[in-house]
Every structure is written in C-alpha cells, then in structure tokens.
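In this view, the complex is presented without one of its protein chains, the others remaining in place.
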Amino acid sequence: MSTEKRPDALINAEGLRFDGRRPDELRPIQMEVGVLKSADGSASIRQGKTYILAAVYGPRELHPRHLTLNDRAYLRCVYRMATFSVSDRKRPAPSRREREISMVIANALEPALFLEDFPKAVVDVFIQVIQADGGTRCAAINAASLALADAGIPMRSLVPAVAVGKADGTLIVDLGDEEDKYGEGDIPLAVLPKTGEITLLQQDGSFTREELLEAVQLGVNACKYLHELQKDALKRAYAKRTPEDDDEDDEDDEDFEDDLETDLGESDLMEDE
Amino acid sequence: MSTEKRPDALINAEGLRFDGRRPDELRPIQMEVGVLKSADGSASIRQGKTYILAAVYGPRELHPRHLTLNDRAYLRCVYRMATFSVSDRKRPAPSRREREISMVIANALEPALFLEDFPKAVVDVFIQVIQADGGTRCAAINAASLALADAGIPMRSLVPAVAVGKADGTLIVDLGDEEDKYGEGDIPLAVLPKTGEITLLQQDGSFTREELLEAVQLGVNACKYLHELQKDALKRAYAKRTPEDDDEDDEDDEDFEDDLETDLGESDLMEDE
Amino acid sequence: MSTEKRPDALINAEGLRFDGRRPDELRPIQMEVGVLKSADGSASIRQGKTYILAAVYGPRELHPRHLTLNDRAYLRCVYRMATFSVSDRKRPAPSRREREISMVIANALEPALFLEDFPKAVVDVFIQVIQADGGTRCAAINAASLALADAGIPMRSLVPAVAVGKADGTLIVDLGDEEDKYGEGDIPLAVLPKTGEITLLQQDGSFTREELLEAVQLGVNACKYLHELQKDALKRAYAKRTPEDDDEDDEDDEDFEDDLETDLGESDLMEDE
Amino acid sequence: MGDFSAEVISHIDRNYIADLLKRGDRVDGRKFDEYRQLEIEPNPVAAKAEGSAIVRLGGTSVVAGVKVLTGEPYPDTPDEGVVMITAELAPIASPLFEIGPPKEDAIELARVVDRGVRESETVDVKNLCIEEGRKVYMVFADVYPLEYDGNLIDASSIAVNAALLTTRFPEMKLEDNELVETGKMLELPLSNMAIEHTVSKIADHVVIDPILKEEIVQSCRLTMAIDKNDKFTAIQKGGGAGPISIELIEQAMDMALSQTKEIRGLITDTVKEAGV
Amino acid sequence: MGDFSAEVISHIDRNYIADLLKRGDRVDGRKFDEYRQLEIEPNPVAAKAEGSAIVRLGGTSVVAGVKVLTGEPYPDTPDEGVVMITAELAPIASPLFEIGPPKEDAIELARVVDRGVRESETVDVKNLCIEEGRKVYMVFADVYPLEYDGNLIDASSIAVNAALLTTRFPEMKLEDNELVETGKMLELPLSNMAIEHTVSKIADHVVIDPILKEEIVQSCRLTMAIDKNDKFTAIQKGGGAGPISIELIEQAMDMALSQTKEIRGLITDTVKEAGV
Partner (left out) sequence: MGDFSAEVISHIDRNYIADLLKRGDRVDGRKFDEYRQLEIEPNPVAAKAEGSAIVRLGGTSVVAGVKVLTGEPYPDTPDEGVVMITAELAPIASPLFEIGPPKEDAIELARVVDRGVRESETVDVKNLCIEEGRKVYMVFADVYPLEYDGNLIDASSIAVNAALLTTRFPEMKLEDNELVETGKMLELPLSNMAIEHTVSKIADHVVIDPILKEEIVQSCRLTMAIDKNDKFTAIQKGGGAGPISIELIEQAMDMALSQTKEIRGLITDTVKEAGV
C-alpha cells in the first residue's frame, strides 16, 4: 500500500537535496557494536531510515564439507531483507537479487580479512535488513565489517562503503530511496582505507567517463569519514566491556580484546600512511 | 465440487449429534493389522468415513547418515493425504500442515517405543490418508501403533488417540468432518494407557480452563475403549497367522510372535494397574 | 506468437507429403562431428529445421558418489530444450517431459557402449535442442552417438534413430512438426545396426497390430540409411584431423584414433552380416 | 519400475529365473502370458472423491481417485475440458521408494499411465465443456501405490480406468457469470477405455505382468496401451536399457492383445455389479 | 524449539538442572511461574511497514512487521479479509539454525504462532472486507528471530500482537472497478488479543518461559494461547516427545493464566504510550 510519488525536483534551486542535504552530505548514521548476544560478533546500523543488523558466527567447522577451502576460511555471506522492510511486501523466499548482493558483499569484505589464518573453517556473516530506505548493500558492509571485528576475526582494516548517485545532473552521496528510484544512477562502492583500493563497485543509470571517475572519488572521500564513524563505534563498544562483565567466557574475551586493540591500532595507522 | 452446507444444529433437541451419536459416542471403527504385504508392519483404520493406511519399515539403516542418533533409532513419520481424500482437491506436494502433523504423530508414538534397542537405525512410519472425514491425525496414530506392533518393534504399549471437541456448547468425542468445521473447537489427544500420560495434545477453538480439563478426561476415557479395540485387532491378526502360513520367513516370524505376545500381555497388564 | 494452422491435407492427391516428401523420405540431414571445443566429444545435427547440439564429457569421476556403479560407468544423459526452440516459449526449468526423454535417450544409447570398461566413472551426454521441428529425441540420439564416438568412448556401434508416423492413413518416416501435431501417431525408435535390435521404442496415436509392425520395419530401414550418414560424418571428422593439428594432446589422440578406426571398421562390418 | 534395485539381486537369482524360463516356467508358476489374480474394489473413497478404485494385482496394489473441478479452458482448446493423471511412488508401498521429490521412475510411471489415458482419448474432452472459452470440467485422476510387487503400471492403468468409470459429478451451468448446479448428476464421457499391458524381457523371453523379482532381472520392459477396438494407443519401452528384437516385440504385442478383452471386461463388470 | 540440539548438552547439565528444580530453583534464579524481563519497542519499521515491533524477552529477541495489502477474497469466504503469519528461523539468531529451506522446527514456530492468532480470531476478518466477493484487505505479519535464548514462540506471539496493535493503513474503496484511497487511516479490527504462553516440562516440573538451557533438557513443552477473557484458544504440545500427565497440564494451564493479564497489559500500555 505504498503511496510514494516522484518528488518534483531531487535538487532544489539552492542546490540542496530533497531532504535538505548538500550533495556530498551523508544521512544521519548510528552504528552500534555487540547488539546481538547469540552471535560471536554483531553490529547494527541506522543510516537515514535504513536499519540493518549483522551477525558473525565463526570461525567454525564448515558444512557441507565439499565447500571447504584448504588454504583459508570460507567467507559465507547471507544478505536477507525482511518481507516488511520495503514498500511492497517482499516474498519470503530469497530472491536472485538477494543472492547476488550476498556475493558482492562477500567480495567487498574478503580482502580485509586474514582468512588464511583459519584453513578449512567457515566465517558466516548474516545480514538482516529490517528497513530498507536506499543504500542497503553499502550499509550492510559497514555493519558487517564491525560485526567481524566484534567477533575477533583478524582484519587488515574495517571496510567502509557508500553509494554515489546522480540526481538532476548533480553527483550526490549516500542516496535515499527516492534518489535511488527517481535519480539518474547509482554507484555503490566499498573501499580499503589503507590502500584506497575498491572492493565493491557496481553502477547503473548513465554516466560519462568523467562523471564516473568523479563519483568514485566522491565515494572514496565519503568512505574516509564513514571509516572514522566505524572506528568510533568500535571504541565505544570496547570501552563498555570492563573486566567485571566477563564471568565465564574470560579466556575468549582476552583474545577478542587483543584483536580489537590491534585492529584499532592498525586502522589508525592506515590513515596516516 | 463440494456442496457441503452447515447443518442447522450440531446437537439436536434430544441432546444427540448431527449423525445420531451421543456426545461421548465414537463412530463405527474397524481396525485391521497386516494389510500391506510390502511393509514390515501395517494396519488400516476406518473410523466413520475416515480411511487410513499405515506402513512400518525398519529398523533399518538410515539415509542420510547425518540424521543418525547414537543412542537410539530415529523414528521418522510421514503423514500424507491423497489428493482426492478431501472435498477440494489437495495439491500433490506435501503441505506445511502435513509436515507438522507428521511431527506431532512421531512425538505421540515415540514414548511407547523402545527405540534405544536400535541405535543408529531408523524406523519409518508411513501414513496414507485415503479418505479424510475428521480426526485423521488421531486415527493415524491408532493405525500406526498397530503397524509398529505388527512390525515387531518393541513397545511399552499401543497408543490410542481421539479428538474431543465442542458443538453447540456440548463437549463431544470423535469429531466428524462437519463437527470439526462448524463446531467450537477441537482437541486431538493421544494417551499412554499404562500411565494415563498424554503424548499428543493440541487445541483450537475456545475453551475455559474447566472445559479443557473435562475434555481431556473425556478423551482419556475414550482412549481406554480404543485401546481395547486395538488389542482386539492385534489378537485377530495374531490368531490368523498359523505356522502353516510361514514358509521362508520362519525365524523372523518367531521373533515377531514373541514380541507380539509380550506386547499383548503387557498391554493387558497395564489396564489392571 | 505462433500462428500455425493445420494444413488441409498431410498427404496430397499424388501421395506426397505436406513438404513434398515421399512417405519414406527423410528430411535433409547434416551431421557434423567435433563442433564444440570445450567438450571431450561433440556433434551437431540439422534434420529439417530441427537443430541440436550434443556434448560428451568423460569418463570422469562421478559426483554425487552414491550414484556410482561398481561394475560399469554410469551413463548420464541430460536433454534440454532452449526456451526459444519451440513455438511457445518453454519455461526455463527442466520439465518432466525433458527428464523422461533424458532417460529414454540414455536407454537407447547404453547397449552400444562398453561401459564396463570404466567402473565407478560417469560418462555425461549433454544435449541442447536449439530448434525443435519434430523428431528431437531421435535426432538427439543420432548426434549423441556421434559425440560419444568423438569422445573416444568404446562402442559396439553408432546408434541411429528415427520417428515413424501416420498421416491421412499412410505410414510416413521422419515426421516434421505439423505431421507430429496433426497426424495420427508417432513412433520414435532407435536401432543397433549390428543386430537390428530396438533400443528405443515409444508410440502414441492409434495403430493396428499390422500397422505397428510395418512401421517398425520402415523405421529400421530408415535407420540403416541414417547409420551410413553417421559413419560419413565421422569419417569426415577423422579425415580433417591430421597429425599436424595435434600439439600437446598427442597421446590421447592416438587412443582416440584407434578407437575411431575400430568403430568405423566394426560398423562397416556389421552391415555385411 | 525395476531397474533402480538391480544391484540388490545376485547373479544366482538372475540365472535361476532365466533357467526356469528356458524350461517354460516362471518363478511364481504362472504361464508366460498369464496375469496374476486381479481384484477391483470400486468406490472406496465414496464420501470425498467423485470416483475411485482400489486394484490388487497379486501382491501389488494401488488406489486411484478422481476429482472433478471446474476451470477455464486452455486458450488453444477453448471447447475442451482438461484431464490430468498423476502418480507418485509413495514410500508406503515399498522400502525401495525413497522419500523426496519425484525421481525418474516416478516421473515415468506418471507419464506412462497418463499417456495410456490421454493418447487413447479415453475421456472425450470435447464433452467436458460447460461453456466454450469460459468454463470447462477439469478431471484429475491421481494414483497412489500401496503395495509393490512389480508391474505398477498395469495396476495403475486398471485403477484409473475403474475410477473414471465410477465417477459421478454434478452438472454445472453458467448463469449470470456464476457456475450453478443444475441438479443433475453426470458420468464421464468415456470413449474407448484403453488398458495398459506390460511385458518384461528376460534373457530371450517375454512374460506379461512381471512380479518384482522378474522386474529386477529384466533386460527391459514394453508397456502397450490397447483400446476396446484392439488398436495400440501408446507404447513405452523402459525399465532398463536392454535392446529387444522385432520378433520379441511381436510376441509381446500378441500377449497383450490376448489379455486385454478379459481385463477390460472385468473392470466394466465389477463397476456395473457394484451398481455405482 | 529445543529438541534439535539435544545432543550438545551433557547428562551432567541435564541432572544439574533437574536437581535444581527439585530444590525449587531454576538455573537462572527465576521462580517457576516467572517470565524473564520483557521489553517491547513499538514501530521500529515506521517508514516501510504498516505496523511493527521488536520484542526482547531476556536474551531472546524478535522483530515482527505487518504489511497490509489488498486482494481478492477466497471464493468460500467472500466477505472476509485474509490474515497470514509467517516466521523463519533466520540464521542471524543462532548458530543452531541452519541455512536452507524451512525445517520442521521453523514450520512449527510459524504454525503455532499463526494458530495462536487465527484460532483466537485476534483479527476480525469480517471487518477486513472492502467489497464483498471482490476486494478485501490482506494482512501479513512476519516474524524474524534476532537472538535465541529459548522460548521463541512467546516472544513471537507478543511481537505479532504488538505489531498488529501499531498497524495503521489507508482506507480503500472501489470506484469504477479501481481501488482508491479515501484519505482516512484505519486501525486493524483487533478483538481479543490472545497471547501465547509456553511451559517446559523438565523431569516432573513445569516452568514458564524456558531459556535455551531449559529447552535443551526439557521432556516436552506446552504452548497455550489465552485471550483477554481467559479462554484457551490454542494449545500445542511440542518440543520433544516426552509424555505429560494431566496434573502437570493443569499446573501449566494455571501458570499461563496467572501471567497472561500482565503481559497483555504491558503490550497495550507500551503501544499506547508510544502514541502510535
């Protein structure tokens, strides 16, 4: 029972967007680490009205066996949207779109992980979209890399991601639903902050060569800011965990904290290079 | 092309039901043991117009292996309705309802079996509803426990089952199709005769606390009668098997008879307690 | 968007068919061997407007393991029609018809193969119908047996196949689409040339005992001619392969040529018996 | 269907059965062209199905039921009703039938029985039209094997024919775009009642109505649907990859022709006697 | 759901939990008839779903969302709307939930929660009709577990009730065969708000709102839906094959009755306070 209508203009006379943002302005973003007790690691992200949870289980034994990799852990991502997360009810069975997005998310995260530390194991990343208001695959990557850090999976760095688009001829960052739907294109991308390399890149719509390159640069810049937000979220979670909270899982948590410190240190370092 | 209509009253002025039964009266019931030659054990039941066959295979090796239990046999029930067994044509693929009923039937039967005698094996119970006229899950349990006895699976006792319901405010036993459809509720239950414990209990409709407890008691009483019918059916089957009939499977049949005698003895004993 | 209409008559006043053929005349047939570089063996056939490709992979290790046969290779056939190969768009998922035809094709080919030479292995025969204009299962067998020979699978002989039918009361050979659709019956059959035995036989429509036997005899005669065409195709392919073409796969090709010679020799011999 | 269990039987059995046949004997004592005892129980699902039958052929038994629904015709045959036959290798009938989605054998059973009915135009679909292009009767006949000791195809074919013969359903008409009952009960428009007959080839012999032991060692089987005018309306070679000579095909056809009238008669008589 | 992981817990745990119960103690310190802390977050999916709620019951949490669509009624109930509840054991909630098609446990969760709502006629489907025989509202309530520490059924039942209570959707009418909005927003016609209460049987004791450790060692569970008039509207024995005596059933019923008003009140109050 969606009653959405195309807005008259996506960019107004003052050069501001539909929702009042500047072209390169992100939506309000809240990230929180360790939100699900059942998981080995977890995180939530609210980006505008988009709301996503990510859980990590592993490294653990892989079933079915024939998927086992001898030289590294298998990174298995499952991206799922709740039926009620979109305007029309999504059918409950996983769609081909969800399966494809699961794959590109795995590719976006994998270069940041030391999967070779866990041959034959699996690391499971489960992503549940609670509310979808544009940019879900990028928000999912933002949350999933926090969940991986929370699970203590050894990482080169966190992976920030954002979508760049075009509306009324202007390049804009972090599309909302209407901008995605009625704009002229969408370029989701994810970045390794340390090297500036791209780990996710897709595009639709219509862009010239120069627009594309400019859009990618805009995205990389936005990802630097997102990376700071990610590190803040991780530090907040780290600060909250005092020794008093740990009762039975002492040893595991030691390990976890070690990894976390390393990761935070490493990711700080990266930005200096 | 069903042309059923709701009857004017389910209980008439004389306190009798739609089909002339008293509230606590069961429909005519015929149970027969050993009706399918391919199976290790089998039974049929006709309860009113409900007509069901049950076959037991096993104990035998379990595929797929990963379902194997180390300390007992796996009891696998499959309850299936023929497409033509109901007023509208049922779709051929197993429904979620059929899968759920398969599960509650397995739970209803399992406490009566010495499954620990056959670790890692499977005992298969296949139930085919030929005609459904109310009470199929209970009739299926009645027949399946006879088929298990017929297969020589060691048992604590047979398991009788019946549905209790409510129509025009009166509690009634062994609902027919119209009473199930137009009545005010349905409580299928199964009983271990030895201890009076309940192994199946479901309910829909609307009942007060007191009505519920009274209904369960009515059901337990009806199950005592059903248990007698079950034992009679088993004895008839036992009587029919003379040594002359046994040609090649001699040894197996010895075993079977031993089990059968024990079971009949045991179940007689139970009622005395 | 098919706009086919039933022709006024399938057999005209001169006793000729819809497309000008005599009752026992085959459509123009082109067979070519070795058309797909990825496969171990391959062949194409154009029979009238029917156009089919066949590829053979193997003998190779079989997955899943539980299908393994201890005394011979498992012959696995997959017959698939392109969605656009028929007048109405075929749904992409394999139909029950395609699965049944896969099975009868496997049965038709198997007696010609020395599968016992490769216990526990699999020989895969993949058949893709590009355009279907009648007689696809027979054309598929003609092509598949060439592809098996091309792959160097040891064979007793090639397997020719053809459909015989009836139109306006006359028995006709190698039905086209309209003759299949509007005629009075269809009898696809495949033959072992060496013994004249039948390895595929199906029928629909309506035939007397005598018509049936005459039809089978007509089919067997047509298969003799088809067998010659098959051998010619194989010889042409054999002639094309000069030692200069073989660079790295020398040894394999030796084997292949040996088999091929034997096969050609054998099949020549058969006709003389 | 036979071939799926080829590995459970030893070479000794295979040779034993073949040697018997060479001497003119079958493993259960029947003649080569003799059917097992056939029992037909008409209308066992009288309260819910429009038609039904249980058929016992020796140690093999099946139940068939018919539902008659209404629906829209296919666009390319606006004046024809729809007939659909399905069959399933339900695990109740045999330890050999696995649980799960339809396997090749199950698909073949359904398709062969369906073809026996449809290619033979057993039901005259032109007479299943309520109003051209709008509403027709849809006849679903579904078969469930109950016991499996060989030759499910013939048992199923007989059961479907018997079930179709017992079928009674309310006549419908379109009034103001709604289907209403006229109050009259109809029979199905059955024209030629083709019956399927299955013959196994074992070594150089053909035998009709094979039991499971014969199916397991058979080289292949031939199923032939024959209508009341002795016309062949469907043939399927299956049940194994063994080749068969024209001479044996001719023998198989003659065996089937020699049995078809008696079986058709038994179906018709049993249903008539039951006064359905 | 409990039974699928029975093998991961040792006999020691089993005995430990049973011994505690014998002394009147539960493994997490609660009383036998005490629920864990219940938190309800109304409308977390306000931008896309017509209604929604996140429910936390101790270490278990679920999200439920409601979509209201329009469609044609079923032929046999032309004046009734449609209500459908689904639930899925999404792998995010537990290492025990495998990836893949719905397993028995998932099917049971969905069916038990659905039955709790539908058998209880929580939503009055007669009031979901737009135009008889032509257009009705279709209400889909879907539940996703997020954290699993036992008793998903009660958490899901509470979440569905809360989500239904927060639901607002545009009124539609038929004009010239097209559905148009009237401009008015509607609430769902909720009648009796049945809540499901689950009790585990462990050894000879029954405890309400079991945590995962209790579910793993339970003999069986009893789920009871109770409406605002203290009527039982649905019962399901599940979660294991253990038998249960009539006395324990009576105890379980009384436990559920003692808790239902408070939980129903908490749902209603929370949604009201949120001013949805």
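Per-chain numbering from 1; labels A, B, C, D and E assigned in written order.
What we mean here is this: a residue touches a chain if its C-beta (ideal position, glycine included) is under 8 Å from a C-beta of that chain, and two chains touch if they have at least 3 such contacts.
Note that the coordinates shown come from a computational prediction; the quantities given were computed from them, not determined experimentally.
J.: Quick one: jot down which shown chains the absent chain touches.
T.: Across the whole assembly, the hidden chain touches A, C.
J.: Just name the one of C:N12, C:Q30, C:T83 or C:T208 that touches the chain not displayed here.
T.: Reading the full complex, the residue touching the unseen chain is C:T83.
J.: From the list C:Y57, C:Y74 or C:F207, which touches the chain that is not on show?
T.: Counting the whole complex, the residue in contact with the absent chain is C:Y57.
J.: Contact with the hidden chain only, please: which subunit C residues?
T.: Interface residues of subunit C facing the absent chain: 1, 3, 36-39, 49, 51, 53-55, 57, 60, 63, 78, 80, 82-87, 89, 92, 124, 126-128, 130-133.
J.: Given the full complex, what residues of subunit A touch the hidden partner chain?
T.: 69-70, 96-97, 99-100, 103-104, 106-108, 110-111, 187, 192, 195-209, 212-213, 216-217, 220
Keep this in mind: only the chains that are shown with their structure count from here on.
J.: Which chain's C-alpha centroid is most distant from that of subunit D?
T.: A
J.: Taking the mean of the CA coordinates per chain, how far is subunit C from subunit E in Å?
T.: 59
J.: Please output the residue numbers of subunit D that touch at least 2 other chains, ranges allowed.
T.: Within subunit D, no residue touches at least two other chains.
J.: Give me the residue numbers in subunit B that touch at least two other chains, ranges are fine.
T.: Residues of subunit B never touch two or more of the other chains.
J.: What chain pairs are in touch here?
T.: Pairs satisfying the touch definition: A-E, B-D, B-E, C-D.
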